[in-house]
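For this view, one protein chain was removed and the others were kept in their places.
Let's look at chain A:
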Amino acid sequence: MRNSLYKKSIISINDLKRNELELVLNKSAVLKKKSQPNLLTNKIIASCFFEASTRTRLSFETAIYRLGASIVGFSDGNNISLKKKGETLSDTIAVISSYVDAIIIRHPQEGSARLAVEFSNNVPVFNAGDGANQHPTQTLLDLFTIQETQNRLTNLNIAMVGDLKYGRTVHSLTQALAKFKNNKFFFISPDTLIMPNYINDMLDKKNIYWKRYKNIEEVISEIDILYMTRIQKERLDSTEYTNEKSKFVLHTTTLKNARNNLKILHPLPRIDEIDRDVDYTPYAWYFKQAANGIYARQAILSLVLIKQHL
C-alpha cells in the first residue's frame, strides 16, 4: 500500500481517509507482534505539552523510545520559560521545528495543533489533544482495539454511554466508524448531555442508523462494543446527578444478556461509571485498550516519518 501519510500532520481524525485509517491499523498490528526498535533511530521528536496530560505523554514517549527515536520537550506549559517570557505559540513552534523531525503538541486551546502546522515549516505535527477539540491518536487506538477484538470495523453495533455532549472521544470515534460500512450507533446519555447535532446530521447524511436509548439494559443484547465515558459531576445539577447516574453506571448485572463477543471500552480515567467487579469479566477491555495506545502511536509516528514500509 502506498504510504500517503508520509510527512503529513495528524491534526484531526476527519483529515484521515478510510484507507489511511486502515494503513495505521495494519501497521499497529505489525508493531504489536514485533517491536521494531530501529525504525526511527536518528530521529528527534519534540514532545510539547503546554498542559499536563501524564498518560498521553507517557504513551507517546514510550512509543517514541520503542521506535529508537530521541525526545526533547517539556511536560507542563506553565513552567517553561517560553510562557514566562510571553512568546506566542506560533513563534515557539517555528523555533522548535528547526530542531526536530516531528512535533507532538498538547495544548488547552482548540485549534492550536492546526495553528502549529502553519508555523512548523513542513515538520509534521501530531495533535495530542487541543482543548475540547481533537485527539486523533486516541481514536486510532480505539479503532485498533475494536478491530482487534471483533476482527472487523464494519457491521458493528456500537453503544456509546455517558457524556456524549462534551466527550470528544465519542465524537471522533463516531466520525471514524462512520467511514466504515453498516455500523449502527446506540447513544445513551442524560437528556442534557446528548450527542451534538453536527454528529447526528453527519450520520443522517450518510444514511447511518443511530438512535437514543434511555439505559444500557435496553441495548445490551444487541451490541458488540460498549464505549463508556465519564460524566463529570459539574455537567449536571446535583439532583439530576443522583437521579440519573444509576442509568449510566455499568454493573455486572447489567451485562447479564450480553453477547459473547461484547467488549467494554473506556478512554480512562474511570471514576465510578464502571463498577470494579466488571473488571473481572471477559468483557472488560479498557486496560488492554490503553495498552494499545503505544502500538497505535508507534504506527502513526513511523508512517509519517518513514516513506517506505516493508
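The rule is short, and it goes like this: a contact is a pair of C-beta atoms (placed from the backbone, for glycine too) under 8 Å apart; a residue touches a chain by one contact, two chains touch by 3 or more; residues count from 1.
One rule holds in what follows: contacts and distances are computed from a predicted model.
S.K.: Looking at what's absent rather than what's present, what does UniProt name the missing chain, "(4Fe-4S)-binding protein", "2-oxoacid:acceptor oxidoreductase subunit alpha", "Aspartate carbamoyltransferase regulatory chain" or "Ammonium transporter"?
M.R.: Looking only at the record, the undisplayed chain corresponds to "Aspartate carbamoyltransferase regulatory chain".
S.K.: Can you say which of A:Thr62, A:Gln109 or A:Asn215 touches the chain missing from this structure?
M.R.: The single option touching the absent chain is A:Gln109.
S.K.: Which candidate, A:Ser9, A:Ser28, A:Ser97 or A:Gln134, sits in contact with the chain we can't see?
M.R.: A:Gln134
S.K.: Of A:Leu31, A:Ala46, A:Leu89 or A:Ile216, which residue touches the hidden chain?
M.R.: A:Leu89
S.K.: Among A:Asp204, A:Asp237 or A:Asp272, choose the residue that contacts the chain missing from this document, as touch is defined above.
M.R.: For the chain that is not drawn, the touching residue is A:Asp204.
S.K.: Going by the touch rule given at the top, which residues of chain A touch the chain that is not shown?
M.R.: Residues touching the hidden chain, for chain A, are 12, 14, 88-90, 107-112, 114-115, 118, 130-134, 197-198, 201, 204-205.
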